[in-house]
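The complex appears here without one of its protein chains, the remainder shown in place.
Up next, subunit A:
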Amino acid sequence: MERIEAQDLGESPLHPDPLEIPALAYGAMAKSKPYPASVAHQTALGFPGELVENWQEKAVAKLGELVRNNRALRFYLDGCVRCGACTDKCHYFLGTGDPNNMPVARQNLMRRVYRRYFTFSGRIAPSLVGAEDLTREVLDEWYTYFHQCSQCRRCSVYCPFGIDTAEISMAAREIMDTIGMGQKYCNEIIGKVFKIGNNLGLPPKALKATLAGLEEEIEEDTGVPVRLPLDEAGADILLVTPSADFFASPHMEGLIGYAKVLHESGVSWTFSSHASEAANFGMFIGSRENMQKVAQRIADAARDLKVKRIVFGECGHAWRVGYNFLDTLAGPFDFLDRRYPVPQHICEFTYDLIQQGTLRLDKSKNDHIRLTFHDSCNVARASRMGDMPGGQFEIPRAILRACCNHYYDMDPDTIREATLCCGGGGGLLTDELMDLRTKGASPRMKALREVADEHGVTHMAAICAICKAQFSKVLPKFGFDMEAIVSVHQMVSNAIVLTGSKQDEEANEADEEAGSVPAVAAQAETAEPAQAANAQEEA
């Protein structure tokens, strides 16, 4: 692992402010758009294969249906007072300078059309109230700029009315899908979930072989036969995780962490080949029908496997869907053990074990790492963890602090509820949008650069498959190592001392030689001052 060298602060150039407002660059991103979905991708999801003849009429009718049924959306379109608080809050605006990436401007793409067809003043005097016909030019603008919103909701935190641009961009995508103008990346992937069971298109045979390979690897490494069971009926827990965890790095290193924690907990668990995906791209395209069908697979698998609990792995928007909508989409879950949250996050599971003192964690195993944490947008702003407000911020940090000695937060205006999107969320993690993704990542990269220079931070942890994939691609463009992004449970995996493992025996032998305190206690004592020092540094 290449270390990010801490620079001499006296000589380093002044850090660019991660939130510095750029000069306006009109039309800078007007050419950025994702590949269109093919006829096959569209029809698999129940959408028209290509742009329908009467698209304008159908689109307006769909918008009408949405504002009638979704009072929040109607309020978001009616309620803006143009105060400007949101204008500099979008990472895509900060990274591109394109004024259409100001949240209010993005909202206005739909608001103008809404006014034209659904408000009295817009019908009789459109030019006086900024109302506009839904022309082909406007539709193309929608396709371009509603695919430059990662639905991260940072702007909504700063809006005095809480107007949520994510809801507007989801509605826009739903309208476009309805008239046959879908996006390839999302729609192809949702189709794969229906056909194969996951975003990746990983068939059960390959999944089984992958899990068996990991079992072998963990046993070689630790001497402990940690299992990664698949389709085992009667297990207590169904673990649902993004399929990227079975494929990419550093995702898979996190998966190894979940397996080790679950092993050490002693609770029986299983993956499902039917629900081998936590992600739910139905949300990104604003399609309740598709979201429901994807979520239903999890409920069906839980019933078929007769599990008592459902636990979600590290996936940002999956946790939003799971935490907020799983019950309404695919419930009731009255067949599960209601003493546990439905669903539970793997971080909650691990945190509880740490609180109970069940896990033995050797922080020194991560001493080569100086760490920071990137709050993933959907976890930070659209969900919660644990039973206290802000648990979604504290629990992952508490886990990381229990696993390493060197932890530093980034600029407070770029973390927790103010976190910046990775630049690849909301269905934009596709290669043809790499320019947008890179520019959108630049505010986060600047914030990372600050802690790298000031505290020698070498790695950044995240709990979202999209964040991990996005960062491993864009980090090198900003002078960081591609492996500087790690999974939260990768840190756990490095630190955990499995009972009866080689590492456990080594530690016990060392204790006997020293003839004194057991390793855990000794470690806890030395760790505390370091933690206090860290807390102070951050304050």
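Things worth noting here:
Methods note: a residue touches a chain if its C-beta (ideal position, glycine included) is under 8 Å from a C-beta of that chain, and two chains touch if they have at least 3 such contacts; residues count from 1.
Note that in this section contacts and distances are computed from a predicted model.
Missing chain, UniProt name from the options "Sulfur relay protein, TusE/DsrC/DsvC family", "High-affinity branched-chain amino acid ABC transporter permease LivM", "NADH-quinone oxidoreductase subunit F" or "Phenylacetate-CoA oxygenase subunit PaaI": "Sulfur relay protein, TusE/DsrC/DsvC family". Per the touch definition above, the residue from A:N70, A:S249 or A:S268 contacting the chain not shown is A:S249. One of A:L305, A:L429 or A:A507 touches the chain omitted from the figure, and that residue is A:L429. Across A:A259, A:V321, A:L336 or A:I466, the residue that sits in touch with the chain not pictured is A:I466.
With the whole complex as reference, residues 35, 184-185, 188-189, 192, 198-203, 205-206, 209-210, 213, 217, 242-244, 246-249, 251-253, 279, 315, 429, 431-432, 465-466, 468-469, 473, 482-483 of subunit A touch the missing chain.
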